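One protein chain is absent from this view; the other protein chains keep their places.
So, chain A:
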Amino acid sequence: MEKKIRVLVAKPGLDGHDRGAKVVARALRDAGFEVIYTGLRQTPEQIAEAALQEDVNVVAMSILSGAHGHLFPKVVDLVRKNGMTDALIIGGGVIPEGDIPALKEAGVSAVFTPGTPTSEVVKYINENVKL
């Protein structure tokens, strides 16, 4: 048996660049994960469907534009509706501290703000993923 942690890295919303997401994607690869990278301007529907087709264990989203309050919970909702009850959903980007409790309430299990070392994201996934 050869279980591998599979992570979808996606950028919902209208952000113009994805440097940060690419850095995270590479760090996750270096940690031994299979990273499915879908790039910029993904709708929550696209993210949830890609997560289903790829049967990922983790959906990692990053957003800079400030639309996280709407987009992150939408993705959680769609992923769960697809029957992926175990998938870990995490978010990152420019997110005010004050918004975090509501996101967690909505089912985003962890939120990483700028400056978080990627090793912390790796550690979080390893400790919380359900395979």
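Note that in this section a contact is a pair of C-beta atoms (placed from the backbone, for glycine too) under 8 Å apart; a residue touches a chain by one contact, two chains touch by 3 or more; residues count from 1.
Quick note on the criterion: contacts and distances are computed from a predicted model.
**Student:** Hey, which one's the missing chain according to UniProt: "Protocatechuate 3,4-dioxygenase subunit alpha", "ABC transporter permease subunit", "Serine/threonine protein kinase" or "Methylmalonyl Co-A mutase-associated GTPase MeaB"?
**Tutor:** Missing chain, UniProt protein name: "Methylmalonyl Co-A mutase-associated GTPase MeaB".
**Student:** Pick out the residues on chain A that sit against the missing chain.
**Tutor:** That gives, for chain A, the contact residues 1-4, 25-26, 28-39, 42, 45-46, 49-50, 52-55, 82-84.
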